[in-house]
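Omission of a single protein chain aside, the complex is shown with its protein chains in their original locations.
Presenting subunit A:
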Amino acid sequence: MGGPSGPPFSVSARRLGAGTAGVNAHAPGTDRGVPSPPLERAGQAVPVRLAAALVANDFTRPAALHRAARPRRAEEKFWNRQRVAWFGPDTVGPDTARPQLALDLSSLNARHEERFLMTKLTVNGQSHTLALDPRTTLLDALRDHLDLTGTKKGCDHGQCGACTVLVNGTRVNSCLCLAAMHDEDEITTIEGLGSPDSLNALQAAFVEKDGYQCGYCTPGQIMSATALFDELKAGHPSYVSPDLDHAEMTDAEIAERMSGNLCRCSAYPLIREAIAMAAEVKS
């Protein structure tokens, strides 16, 4: 199911400690757009070693790292396949056969960067400008580029609702949004509602009513319910509204309007109670 939708190299760069929240790891103007690899951390574990292989090869490196960065044959084949998948067959040239360097990314990085889109997102009132691969979903931009991991990736296909955020006040599945299409938009995530010290009414109601078990779907449930209040207030009917011109906060209405948020622990009755409780607190 859904392959990597973010830029494949940003993760590697971030694992090496180069990326920080809100800072684009590939800012134009830096050395080939690739942050300096902290050499002392290279070679620790396989992902880091592979990451080093990906980002380090434009740099002068000690021989030890050079060896550490040399993928095994199976890994080499894997990355070559990935390279074809990401960048097209014409990028596999004679250099791929070089035994000590499975990946020469200098030209690939340049090609990759050409595709980057500068995207301005205002998230929870704070504005960020990111250089993003066009494939980056809003969900991945929030989680992997802004470190706002409150928004969860469940199915990544719009079926579960764990990734629900507000875009300009309306709820959407952030996994089904290209970040670049939301340039200049205002995003609200679970981090923008309340804090652990000061929960908002919905968050407090979920705690009070125990509206979860594992908690993974909870941020999506709460973002979705936040929008539900606004939609009811605006008089939006739902499929179960007996009359298209009148909708009330009933249990059936809450169930229907929250059907885009799945809870595999099946805490549904308590989720509905929490939403009803928060609605009372609000009114």
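Just so we're on the same page, a residue touches a chain if its C-beta (ideal position, glycine included) is under 8 Å from a C-beta of that chain, and two chains touch if they have at least 3 such contacts; residues count from 1.
By definition in this document, contacts and distances are computed from a predicted model.
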| item | value |
| --- | --- |
| Absent chain [UniProt protein name; select from "histidine kinase", "Dipeptide transport system permease protein DppB", "Chromate transporter" or "Xanthine dehydrogenase YagS FAD-binding subunit"] | "Xanthine dehydrogenase YagS FAD-binding subunit" |
| Residue among A:121, A:141 or A:180 touching the omitted chain | A:180 |
| Interface with the unshown chain - residue positions in subunit A | 1-3, 5, 85-88, 115, 117, 133-135, 137, 156-158, 161, 164, 170-173, 176-178, 180-181, 224, 227-228, 231, 234-245, 250, 252-253, 255-257, 259-261 |
